[in-house]
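The complex appears here without one of its protein chains, the remainder shown in place.
Chain IDs A and B follow the sequence of writing; residue 1 opens each chain.
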């Protein structure tokens, strides 16, 4: 257990006494910590660790003390699936048909790293056990089946393929990750190296894991063989695993504490949602919700299941609006838990090139716009409506989200906020369309290689300088404005930080570029 | 009350016992929390809630649990104005002539939302009460009269009109918020939509509220009528309210906890002071003061009134230097409380176009520079001195600020710091003047439409690309340098983050733009 330094300061003598008392009673503090997170359950005997896990701990506790200590302090170590299944419906975190052999022991090393070994390419013999390093959503789903199913329907689980399998995004990746080189006075970007792609885009989107061989390594137990896994390590949310499943639960539930407190903190989402393309964390931190969290959140209870609005916390974190099971002070459900996070999202704010109604299927590579491109809107802004949520579905999702708002805001507040938010979607799409007009003119005049099929066309849409001014506008600034509008605050984020000041500046810069090239053409043709 | 998860970990059994004991004694923990924030007052009976507020709570506790729980845990719920008035002068937070009917009850829903109903346009009949949603500074001023008067003299309360009523700023808003469109090869920005303005600039500056009609809505109590309020919701610091008053106390004191802990945290100010135009929070977070707050601040006492330097906190937050009543360990006053935050500010660092002595009046639309523009300085940097603090007033304000510094710094430190600070004001104004020279040359040559009255002049000062390079320089980079200098740290903020590297880069870019256009002109005229 982590020493409580705060407590030490005020109760030094009392603390020493109490620690002694607990020691005398033979109570280890570590498992008690987990029990106390749910004080409605009386402490019983500590959870049994399986013999297999005991064997793992025998060596690894001294080799990797950090891993083992984090696990020791976790709920996985302190309880068993069987105990979890006995809890009331609102409190329960395990579900589905937990396999018999896993029910009565704590969830330790062996329970996860030897689970479904036959499904994992590259699982290897290790001291008599068939082991795999990269635990997959299907492994976690043995106990958390409902969450696993929801996540499979979530666009995030398809994050690898949705990027790797979309040729337009492929152009963007090449323009970003490829090495620039001059050839006959023209600049182009080489095909990116896989190692660059893996630590760039696929760091968050997830890599494709594959076994490429075996290596023999000297260990404290002598020589041992281990698989060589390409794409490892990676915790991306759409990782393609060695059992073929998609995703990595550890993206948000960091090994080996798998702390719900951590998952509910906004810092968890920040890891991938913080660039100007998706400035979710920064906008949140600058919003009224974020300031309350920053100022007062250290006293909140992030571990209660269900999570009681107003009592456990007084302003939402990301999880409160998008994931968690919320109840009011009388125990009535405010919002159901979901791991298909777009359940409550009518609009996808992320501009491609335009913000658009949320795609209906998690695999977005099937989308075709009117021009036949795998994008949710035409370059002039018309939606690829067949693949996207219609008005009725958007309304259903909006209402689902607003149910959470109601816990702290009245109807006129919510209505006014929602109008602001949808106005921002329309406003920024309109502005993006006008800036795209300028880009289209540049392409049409042959001043840059555009998407067309004519002579001098058909180039990468993102590799020339005016194209970068254009993509700044919708990828960074229109997105930032929309996220600021969605989170009801962070006003500055929508203006001077990354917002309207910069969106209009991009319009001016792009137009200036065009004007100058035209002046130059005129100068050459007197 | 929020469960204390930290405590749970160390004292699980003891805690359960103590909770039981408190339960037995019939003591609710919630009101005790507020008492304990001021341990000099012995717990007495809980504060009486008014019958009107009880009626509000009857429905709203289950509809809006978040609102009610936040209030329940607040000082407003736990005490009464009468009790507050009995405290010693330094501890007292209520003042003025609290109306008789408000004295002996807690400050609940009805006390604020039915106060001065006749003054509020759009107040409406609601279950027998005349109610208004948007509580105004004049409502808060019933108990907090001194703070209300100070805030009225603060430039922040005039933030709406100072922006909306200044035609030069109007040009900037149009260039930022208007939709760009091409017309005969020239780019211009349309008049911005009000909805865009409201969620952009007026998000922080405050909207102008107005009642535009009535809507009938289905509620748990059946059909009810509510006013439709344009500009709502908004918590901007200069909001124009339906009773004609200016400001929103909830900008910093978030409803419905109105927590002094939150108000004293730097995150409160961040909500509006975080863009590169006023990067106050970011500079603070990177300063020595900010690092101490981030590392050690979770153990500080943010609730004590008065606030004891060195004991309650060991490095200032924004409030400590600009707002709060500070005392030393012997109870002597270090700084008086003020809600006219510019009381201690000699210089207004915010460049318009130049940093300038602080304006004397909160209404800045009355200012005219030598060119007749409503700006505190000419375009070449000469101050509109008649409207600004003179040397004696600046000295008085500087000394007021330095009194707080003395609590932790010796005279030579403070003197050296102040010289650095005032050097940065001069340095950045000088650099801004030199960059403005280039801009003036661009305007003079007719390469962009400038502020003059001649042919091809009289355009928007901020809508062409070179004008945006120019405004980047003073609005983002010169400002950032000055804030970094003022807060004695965040060295990187004054150089590579948003500082001198970028200021000089803007100079180079603007000059490069001019040079290129001149080369082009030369090319055309051989």
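By definition in this document, contacts are C-beta pairs under 8 Å (C-beta built on N, C-alpha and C of every residue); 3 or more make two chains touch, one makes a residue touch a chain.
What you are looking at is a predicted structure, and each value in this text was computed from that prediction instead of being measured.
**Student:** With the full complex in mind, choose from A:55, A:146 or A:271 the residue touching the hidden chain.
**Tutor:** Residue touching the chain left out of view: A:271.
**Student:** Using the touch definition up top, pick the residue from B:294, B:333 or B:444 that touches the left-out chain.
**Tutor:** Here the residue in touch with the unshown chain is B:294.
**Student:** With respect to the chain omitted from the figure, which of A:98, A:204 or A:461 is a touching residue?
**Tutor:** Reading the full complex, the residue touching the unseen chain is A:204.
**Student:** Of B:311, B:382 or B:396, which one is in contact with the hidden chain?
**Tutor:** B:311
**Student:** Just the residue numbers, please: which parts of subunit A touch the chain that's not shown?
**Tutor:** The missing chain touches subunit A at positions 1-12, 14, 16, 61-70, 73, 133, 175-182, 185, 187, 189, 193, 195-196, 198-201, 203-204, 217, 226, 228-229, 232-233, 235-236, 254, 257, 259, 261-262, 265, 267-268, 270-278, 298-299, 463-466, 468, 475-476, 516-517, 520, 523-524.
**Student:** By the contact definition given up top, give the residues of subunit B that touch the hidden chain.
**Tutor:** Residues of subunit B in contact with the hidden chain: 1-2, 4, 6-7, 9, 15, 18, 29, 32-33, 35-37, 39, 43, 285-288, 290-292, 294-296, 298-304, 309-314, 328-330, 332, 334, 406-413, 416-417, 419-420, 423-424, 427, 430-431, 434-435, 437-438, 441, 485, 488-497, 499-501, 504-505, 507-509, 511-512, 515-516, 518-520, 522-523, 526.
Everything below uses one rule, namely that only the chains that are shown with their structure count from here on.
**Student:** If I superpose the C-alpha trace of subunit A onto subunit B, what rotation angle comes out, expressed in steps of 5 degrees from 0 to 180?
**Tutor:** 120
**Student:** Between subunit A and subunit B, what is the gap in Å from one C-alpha centre to the other?
**Tutor:** Each chain reduced to its C-alpha mean, subunit A and subunit B end up 32 Å apart.
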